[in-house]
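This view holds just a subset of the chains, kept in their places.
Chain IDs A and B follow the sequence of writing; residue 1 opens each chain.
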Amino acid sequence: MGRFTPRDPLYADRVADAFREQSASARWGAWLSAVSPGAVEIALPCGEALSAAPGVLHRGIVAALLDDACVLAALSLSSPDDGAATAEHKLNFLAPASGDIVTARAEVLRPGRSVTVCRAGAFAGGDGPLVARMLATLAISRAA
Amino acid sequence: MGRFTPRDPLYADRVADAFREQSASARWGAWLSAVSPGAVEIALPCGEALSAAPGVLHRGIVAALLDDACVLAALSLSSPDDGAATAEHKLNFLAPASGDIVTARAEVLRPGRSVTVCRAGAFAGGDGPLVARMLATLAISRAA
């Protein structure tokens, strides 16, 4: 991390706005726990409504959480008026996503004007073990 | 489809139970619209709480819906006491998932005792265009 220079000095505000307005995880009670140029962290409490078994986040919710983190990481390096949307992702589930909180960390591997590649990991309990790993391709759309 | 013989004649009941108890999409108001050996269809109404924009299902929700369909397709060919969980999936988003209803259809490509491979597609409005395509690997767990 720390190896990218943002195109937009106000990238952090833009990421925070996008999180609030567009992320599925924001509606489920997640918060943005870290933002830097090319890297984003989101924390999601494992509420009962999101659980596959008691204290274990549903895999579909883990997918949505990691997808949100990748979109925001891509936006942190985009131009002010650009949008980002996942064109595709690949996700390996490594262990049950258990704990009070599950944390998703995404980072940009290659930023681009039209396509950005990110990877993300989900961690149980914040500092706990890696429970899922995503590799994603994002389409960057230019404002009209 | 129709090319597989179920190991369990009561597979349809088992799939229906698993859908009700384990699927994220069941909690969001989805229903099981078709079940046959090796193939499953789920329909999900695009409620506001699941939308990224008015009338467009959030991509994370599409991921969870397709993941649910793959798990159920794998279970339709498993032994009575087996469980199925996604080890990994890959998902391409092809178009916005718009319409009153989004339908996910999953089918087994290769059933196995420990690993089953499925693919699934999401269709806008039931009979509408393909909006997302998934390829998934499921781990089959044997009952103790």
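As a working rule, a contact is a pair of C-beta atoms (placed from the backbone, for glycine too) under 8 Å apart; a residue touches a chain by one contact, two chains touch by 3 or more.
Since the model is a prediction, treat every value here as computed from it, not as a measurement.
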item: Full complex, copies of the single sequence (shown: 2); value: 4
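Please note the rule applied: only the chains that are shown with their structure count from here on.
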item: Distance from the mean Cα position of chain B to that of chain A, given in whole angstrom; value: 24
item: In the complex with chain A, residue positions of chain B that touch it; value: 22, 24-25, 27, 49-50, 52, 58-61, 63-65, 67-68, 85-93
